[in-house]
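Below: one structure in structure tokens.
The complex is shown incomplete by one protein chain, all other protein chains being positioned as in the whole.
Chain naming follows the written order as A, B and C, and within any one chain the residues start at number 1.
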Amino acid sequence: MSKPSISVLARFVAATAGRNMTRAAYVAMTAGVVTMVLLTVNPAYEAAHRWVDGVLWVCLAYFVFEWVVRLRHMAGQQRLPLYLLSSSGIVDAIGALAIPLALVVGVEPRTAWLLSVLWVLKVVPGIPGLRQLRRVLVLESGPLLSVLVIFLMVVLLASVAEYFLEHDVQPQTFGSVPSALWWAVVTLTTTGYGDVVPVTPLGRLIAGLVMISGLGVFGLWTGILATGFAAETRRDNFLKTWETVSNVPFFAALGPAAIADVTHMLRTMDLPARTMIIRKGQQGDCMYFIASGEVAVDLPGKQVQLGEGAFFGEMALLGNNVRGANVTTTKVSRLLVLDLVDFRVLMARHPDLAETIDAEAKRRALENK
Amino acid sequence: MSKPSISVLARFVAATAGRNMTRAAYVAMTAGVVTMVLLTVNPAYEAAHRWVDGVLWVCLAYFVFEWVVRLRHMAGQQRLPLYLLSSSGIVDAIGALAIPLALVVGVEPRTAWLLSVLWVLKVVPGIPGLRQLRRVLVLESGPLLSVLVIFLMVVLLASVAEYFLEHDVQPQTFGSVPSALWWAVVTLTTTGYGDVVPVTPLGRLIAGLVMISGLGVFGLWTGILATGFAAETRRDNFLKTWETVSNVPFFAALGPAAIADVTHMLRTMDLPARTMIIRKGQQGDCMYFIASGEVAVDLPGKQVQLGEGAFFGEMALLGNNVRGANVTTTKVSRLLVLDLVDFRVLMARHPDLAETIDAEAKRRALENK
Amino acid sequence: MSKPSISVLARFVAATAGRNMTRAAYVAMTAGVVTMVLLTVNPAYEAAHRWVDGVLWVCLAYFVFEWVVRLRHMAGQQRLPLYLLSSSGIVDAIGALAIPLALVVGVEPRTAWLLSVLWVLKVVPGIPGLRQLRRVLVLESGPLLSVLVIFLMVVLLASVAEYFLEHDVQPQTFGSVPSALWWAVVTLTTTGYGDVVPVTPLGRLIAGLVMISGLGVFGLWTGILATGFAAETRRDNFLKTWETVSNVPFFAALGPAAIADVTHMLRTMDLPARTMIIRKGQQGDCMYFIASGEVAVDLPGKQVQLGEGAFFGEMALLGNNVRGANVTTTKVSRLLVLDLVDFRVLMARHPDLAETIDAEAKRRALENK
Partner (left out) sequence: MSKPSISVLARFVAATAGRNMTRAAYVAMTAGVVTMVLLTVNPAYEAAHRWVDGVLWVCLAYFVFEWVVRLRHMAGQQRLPLYLLSSSGIVDAIGALAIPLALVVGVEPRTAWLLSVLWVLKVVPGIPGLRQLRRVLVLESGPLLSVLVIFLMVVLLASVAEYFLEHDVQPQTFGSVPSALWWAVVTLTTTGYGDVVPVTPLGRLIAGLVMISGLGVFGLWTGILATGFAAETRRDNFLKTWETVSNVPFFAALGPAAIADVTHMLRTMDLPARTMIIRKGQQGDCMYFIASGEVAVDLPGKQVQLGEGAFFGEMALLGNNVRGANVTTTKVSRLLVLDLVDFRVLMARHPDLAETIDAEAKRRALENK
């Protein structure tokens, strides 16, 4: 690979440092993991071990390269320590170093390559909404932990009880508390492999109780997560929307109280260019405000451009709810969606907004006569 | 089958184009699928293969016929492309073409007929509340996807780990990562067939963690769906009701704010004719407004008809909560149900409504003296 | 058994007609079912078949007797048809007739007696909160049904696919679609017996998808029920409380709006006589209003009786939150519980209430000086 081309790649990779994965990384990861899987399928491996090894080496090379470039890039910006401690920094390091280290330590190659499964960790920093999940887990950690503690206690008590009841009857499966623990976990999670099963009446009674508490633990767990999640969703949506709302002139007039009110009703939507938002003839049950970007409305004969702060789709909410024209984004746009439900509540609470929209709607109706 | 009768059937089928399934289609589908199942039960098939084949051919014929008619019908209305791309258009096409194609391609008949299971897809466009489910899945897709990604990562990491730990001990089951993957999915979904089970202590430890994360994934999933669903239900109910409320003269007087308020409290209910809504002597905890249709109240001696905009059952909410008369629909009717709970809140907020209802109640009480 | 004593029992049983189960019925049911179970355990039966048969006959006799008495009682009150169609009427009939009929028809006795398991159905009409569950299932039936339809479609499609993929490899387990259906249900519900397991790679891939959709179906199901249940609980609580609140003079002063408001905050609690409500020295985080009944407060030296409309426990919400005295019910009482949380909100919204309570609190403080 010639010097310039490398530096080009380098610059490209550097740009993505700390950000989510690059396409190249996705390709390398997928290829790498798939090949690693093949590696473990003997026939496949015998047939094509040269290829398999080749691909793996190339992927590894890429990840090492990526890591080095990012290190240099960050070092250049005095953000090296920050990067090294960031989640993406850590997974980059693991992806680049795990296998070489294993090989150096002298692990048998085919085993060492198994570590390439760690490359999937590179996806983590980029998972959408992971932050949200983490927040829920953190906020609800108290109750979740207590459920976990209860879970472990049930497991421990049940397994000792079963050991006591069963180990004479089936010494090979319930021969020690550890094996009983295995049974307890398999049972309480309602997995039920069936490799270890109590046979004594009393043992089965206890097993039944364990299964039922399994449902209970489960229910609590879900209940807690559901609760936390509901709260988190509201919060997230609000934050994302507030910024945008306050930038839409249409709402600027409103006082902060009303804005808080409006924000609770709107939903932000980010769209690429050339996306059809409204299809003529469809049922319409929401209107849109343009926070940024631009859309084109195909009216009979002419095409109208609507820019930031404009709104459209209101016709559907005023009387005739069949869309009258196609609307498409012309640039990357952020829209605020107002559902019919909330539209009505909003109009009811803020008559001034209602008038503005009505007036505009009438104007357009006339225009398109 | 004579020409006219065909055209009759054709007209009938055409009318249903794009709409949900016709009764005929339901019959054909059920018969077809059941017979296809018999087809695979050797004794049954040997006993009656003539019949089996016969029924299948008839069903197929019907679906082809239905499809052709609809195509002509749509073509007649210049809605052909729309129909072809609509979900119902696609399932119609599949239902009509899949088997013939398979037979043409030269698939062994008994295998080809298995495709008649695809006829069940014809139910999809008509599933009640499917739209609602889809909306939830779309709106919550972000978090749901991240849970899915986490799910897959756990599966992958766990299976490689188990492969590494178990493949020497039980080469036939954990002999390759793919087989380990099978184990991981079976375990993480807490299905637990027990055909593949780790035996090494470390392997079991990891398996235990996988099961527990299984519960976690599960909980998150449910939590997300529950949240989305709650929001969606509110929204749907509101939309369905708003239309109706604004058409009830009784509420017309109210301003939009109050209507939004009322709408949150009412629930729409569609009833066929000759359905008993209130049974004399029952406990009553809601009143009804007639949005459309008509009901008959059986009073001692006479029978009173109530038409659109009228309300009944209010007695139960004012003092004596035992129903005083039978009320039955005389036509297909849409009613608005107001629960006792909300009745009280509503009356508290809108004294004028309270008066109207009281007055009417008194009038009736006198009348029936 | 002497004539009078029978008529006594008869009168007693009659009194309970249509109501929940009598103690006697509970005893008969438990005894009957337990004995029926023993009946099926050969050694136990051989050992004591005389007893077993005896007990069963006695239980049956009781249920027949109960049924006859209730029939006469209801006939006496012209409510016979109503009773026969009521759920409790039906289960009474089943409990009384099923076994005799079976024996008459000539079913082998030991098999006929198995029907005594139907006696457990007598519990149904009395299950607390069953009405609530039913309401949820009814209100949410739409979405629940569509989930069920999806469930069945997945099962059908998956089983045909598996049959196609597996029936050559394992003809004994996947030999026909019905057996494949069995597999599909066992898998989609994540039960996973492991008696039927796909072995082909493709078959396992599909199985994996089925399991994952299993989680999805599950999640939807729970989400829907959770949503419906939340709504139902609010509603129930409100209804139960409203009646009571409006009967407490303390709140009578408030207008309907405020009552609706208060009702949302209170929780009703029914207590038997001689129950300790507050234990001295405990942490207190709620106050109580007496809707009906009477309580006794143990003050140093004397004991004070509080009757309907009085309130207590307010001290804990005003400053010192350690209970200052034991409070016990002297009669069966219905109390309204106001949580600290809501107490504060309520006091904030209705200063007049706040004053009344403060005044009373001060008065008592002085008194007990």
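Before moving on, here are some points about what is shown:
One rule holds in what follows: contacts are C-beta pairs under 8 Å (C-beta built on N, C-alpha and C of every residue); 3 or more make two chains touch, one makes a residue touch a chain.
The shown structure was predicted, so the numbers you read here are calculated from the model rather than taken from an experiment.
Here one chain is not drawn; of A:223, A:293 or A:313, the residue touching it is A:223. Screening A:36, A:55, A:114 or A:147 against the full complex identifies A:147 as the residue touching the chain left out. Checked against the hidden chain, the listed residues A:35, A:132 or A:191 yield one contact partner: A:191.
Contacts to the hidden chain, counted on subunit A, fall at residues 142-143, 145-147, 149-150, 153, 156-157, 160, 163-164, 167, 175-178, 181, 187, 190-194, 197, 201, 204, 208, 211-212, 214-216, 218-220, 222-224, 226-227, 230, 235, 238-239, 242, 255-257, 259-260, 263. The set of subunit C residues touching the chain not shown comprises 33, 36-37, 40-42, 111, 114, 117, 120-121, 123-124, 127-130, 132-133, 136, 151, 178, 182, 185-186, 189-195, 217-218, 221-222, 224-230, 233, 281, 285, 339-341, 344-345, 347-349.
In the full complex, subunit B makes contact with the omitted chain through residues 190-194, 222-223, 226.
To be clear about the criterion, only the chains that are shown with their structure count from here on.
Both subunit B and subunit C derive from one sequence, and where they touch, under half of the residue numbers involved are common to the two copies. Chain centres here are Cα averages; for subunit A and subunit C they lie 39 Å apart.
The residues of subunit A that reach two or more other chains are 190-194, 222, 226, listed in rising order.
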